[in-house]
Structures are given as structure tokens and as C-alpha cells.
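Provided herewith is a single structure, encoded as C-alpha cells, for subsequent inquiry.
Excluded from the complex is one protein chain; the other protein chains are retained at their positions.
And now, chain A:
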Amino acid sequence: MGNWSRFNIASIVLGFGFLYLPIVLLVIFSFNESKLVTVWAGFSTKWYAQLWHNQALLDAAWVTIRVALISATCATVLGTLAALALVRYTRFRGRMLFSGMVYAPLVMPEVITGLSLLLLFVAIGLDRGFWTITLAHITFTMCFVAVVVQSRLLSFDQSIEEAALDLGATPVRTFFAITLPVIAPAVFSGWVLAFTLSLDDLVISSFTTGPGATTLPMKIYSQVRLGVTPEINAICTILIGIVAIGVIVASVVTKQREAQRERDERAAFAQ
């Protein structure tokens, strides 16, 4: 780290400023005493306290979390299965088309996904609400899980599955005793990705929602249209905090595990 030239410092300041200035502002103003968002009037945590009395906001948060938990879990199961099929059965007819179709939702405009799901739900006469949001979230997060799990499976040594079969484990047992534990970290990060995607989705939720099912992003968006309140800043700060802690913990744990592994390997070969 020798080269702290002016140019480097400038690039870093610019880059990080561009990324984080808005978020920093939001966090700072969530601790603002004043009700006016743009005028600083001293430090206070009262907006956080007030959150606990905003039943509508709490309800929306609860709906969001339930949707995210259920949809992430279902999407993880489906996405993992899709990834397995795509990686393992390399010789079936139309595989290219199939894999292309699994990944299409990644680049599909959300508005279109939302609209088509809405049309489907209307067509089959499904009452819109909590479950339609959940179904929609499963649909659009599944392909993200599939991508994450597939990239892990590509580097997966298939001979360990063959070894399990060879030692007498049936294909089902092999999957649960060998494959799943080995790809678990990828499946878990797929789940986390699906969970966060579901947590902050606004567009698809808006299309597929019905009476009585409002998610937090929808609630925040509708409130912001009436004007930004410090309360919104507070809840956003909490969300940022949760996501940041999750990301930090995940990366620290991964790093430590890798470092431990490297030490073990070095120790093993030094013998």
C-alpha cells in the first residue's frame, strides 16, 4: 500500500462518496431532532422510539419478513433443483433453451414480470394478497438462487457423489448426505440473496398485492409521496443496519474459515 498518490486518494474519495453520501445523509438525518428533514436541530433518537408506536409500519414490516422468509425458502428449494438439473443432465434435448429460460427473469424488466404475474393471478381467479406476493417473489428470486448454486456445482467434484454411490448409498441418500452438505454454503448464500431481494422489492409487490397485504417498501414509498419524515429515515437506517451486519458477518466468517483452511493445509503439507 505504498502509492498514496493524490490521484488515488481522489478516486477513492469520489467513488466512495458517490456510493455512500446519500446513505450517510439518510442515517444522519434519522437522528435529527427536528421534524424537518433538511434542517439539523440537534441529536435525538426519538424517531426510533416513535417507530414502535406506528402500527401500520410494524404491520408492513411483519408482512415483508414473512413474505421474504417463505419465498426465499421456496425459491431456494426450486432454484437448487433447477441448478442441479442444468449442471447434471448436460445431454438432454433443448438444454440451452431451458437454461436460457431459467435465467431470463434476471434481465426481464420487473414491470413486465409484475404485470404478467398479475394477469396470471387474475386469469386463474386467485385472490390477491399475501400469498400472491409470496408466489411472485418465489418466481423472480428463484433464478438468482439457481445462478448462485449452479456456479458452485460447476466446480463440484462429481466423483465424490460417485464415491458415495459406490459405497452403497442410494441416489437420494447421496444427495442429502454428500451433495447438500457440500454445496450448503452456496445454497445458503442463495437463500440470503433471495431473502434480501424479496425484502426490498417494490415493483413486483405493487403489481401482485391486494387488500390487507402491504410490504414495507410499499409502505415507505406511499408515505414518501406525502413527504419524507424522519421516521422513514429511522426505519431505513434500521434496514441498512440489518443488511450491513448480515453482509459483514457473512464475509468475516467466510474469511476466517478460509484462513483456517489455509493454515490447516499448510500444516498438513509441512509434515
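The rule is short, and it goes like this: a contact is a pair of C-beta atoms (placed from the backbone, for glycine too) under 8 Å apart; a residue touches a chain by one contact, two chains touch by 3 or more; residues count from 1.
Quick note on the criterion: contacts and distances are computed from a predicted model.
Novice: Since a chain is absent, check the UniProt entry for it and pick the matching name: "Spermidine/putrescine import ATP-binding protein PotA", "L-lactate dehydrogenase complex protein LldE", "Aminotransferase" or "ATP phosphoribosyltransferase regulatory subunit".
Specialist: According to UniProt, the chain not displayed is called "Spermidine/putrescine import ATP-binding protein PotA".
Novice: With the full complex in mind, choose from A:Ile178, A:Leu197 or A:Ile232 the residue touching the hidden chain.
Specialist: A:Ile178
Novice: Among A:Gly125, A:Gly168 or A:Pro211, exactly one should touch the missing chain; which is it?
Specialist: Considering the complete complex, A:Gly168 is the one touching the chain left out.
Novice: Using the document's definition of touch, tell me which of A:Ala49, A:Met101, A:Val122 or A:Ile160 contacts the absent chain.
Specialist: A:Ile160
Novice: Touching the absent chain: which residues on chain A qualify?
Specialist: Interface with the chain not displayed, on the chain A side: 157, 159-160, 162-171, 173, 177-178, 181-182, 261, 264-265, 267-269, 271.
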